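Presenting subunit A:
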Amino acid sequence: MNDSPKKNEAVRRLVLGFVACCVSLLLLDLIVHRHLSFAEGLLPVEGWFGFYAVYGFVSPYALIVIGSIPLRKLIMRSEEYYDG
Partner candidate 1 sequence: MIDAHLPILLIVAPLVSAPLCVLLRQKTLVWAFAFVVCLASLGMASLLLVRVLQDGVISYALGGWIAPWGIEYRVDVVNAFVLLLVAIIAAALVVFALPSAADEIAAEQHYLFYAAYLLCFAGLMGIAITGDAFNVFVFLEISSLSSYALIALGRDRRALIASYQYLIMGTLGATFIVIGIGLMYMMTGTLNMADLSERLPAMFETRTAMVAFAFLSVGLAIKAAMFPLHAWLPNAYCYAPSVVTAFLAATATKVSIYAFLRFTFTVWGAEFVFERLNFDALLIPLSLVGIYAASLSAIYQTDVKRLLAYSSVAQIGYMMLGIGFVSVTGLTGGMVHLFNHAMMKAALFLAVGCVVLRVGSSKLADWKGMGRRMPITMAAFVLAGLSLIGVPLTVGFVSKWYLILAALEKGWWPIALLALLSSLLAVVYVWRVVEVAYFQRMDEPAPVKEAPWPMQVSMWVLTGATLYFGLQTDLTVRVAQRAAMGLLGVTP
Partner candidate 2 sequence: MGEVHPALILLAGGLLLFALPTGPRRVVSVLLPVFGFLNLLAIPEGAMWQITWGGYEMVALRVDKLSLLFGYSFHLAAFIGAIYALHLKDRLQIGTGLIYAGSGVGAVFAGDLIALFVFWELLAITSVFLVWARGGERALRSGMRYLAMQIASGLLLLIGAVCCYLKTGSLSFDHIGLGATYHYLLLFAFGIKCAFPLLHNWLIDAYPESTPAGTVFLSAFTTKTAVYALARGFAGEEVLIYIGAVMTIFPIFYAAIENDMRRVLSYSMINQIGFMTVGIGLGGALGINGAVSHAFNDVIFKGLLFMSMGAILFRTGSIKASELGGLYKSMPWTCACCIVGASSISAIPLFSGFISKSMVIQGAADSGAVVLWLVLLFASAGVLHHAGIKIPFFAFFSHDAKIRCREAPLNMRVAMTISAVLCVVIGSYPPLLYDLLPHPVDYVPYTTTHVVLQLQLVFFAVLAFVVLMLTGNYPPELPCVNLDVDWVYRRALPAAVRGVVRTGGPIVDGFFAGGKALVQKLIAAIREQHNTEGLFGRAWLSQSNVLIAIIFLAIYLIYFF
Partner candidate 3 sequence: MKHQSIPRVVGKLFMPLILLFALYVQFHGDFGPGGGFQAGVIFAAGVVLYALIFGLDAAKRIVRPRVIEILFAVGVLLYAGTGLVSLFVGRNFLDYTALDPDHPAHGQHLGIFLVELGVGVTVAAVMIAIFFAFAGRRRLR
């Protein structure tokens, strides 16, 4: 990613803008009146501030962490595995 300083700058700006979007979306949680998916409050967590944001962040993070270390060891083989 570090091809040129100019590009690096562009990436930095993009990321910053993106983070700003994330933050503002999170803040929207305070303003918007949320309807819960579950009737009768089966899952109160759902209504907490930033639940979706946290869940959205953690899921792929966990996925990649689990996927990258144990899973790779477990099932990843060289490309010629079946040809041999």
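Convention: contacts are C-beta pairs under 8 Å (C-beta built on N, C-alpha and C of every residue); 3 or more make two chains touch, one makes a residue touch a chain; residues count from 1.
The candidates were selected such that all candidates are chains of the complex that A comes from, given by their letters.
Note that the structure is a prediction, hence the values are computed from the model and not measured.
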For subunit A, as assembled in this complex, the candidate in touch from 1, 2 or 3: 2
Parts of subunit A lying in touch with candidate 2, wherever the complex brings them together: 1, 3, 15, 18-19, 21-22, 25-26, 28-29, 32-35, 37-39, 42-43, 50, 52-61, 63-64, 66-68, 71-72, 74-82
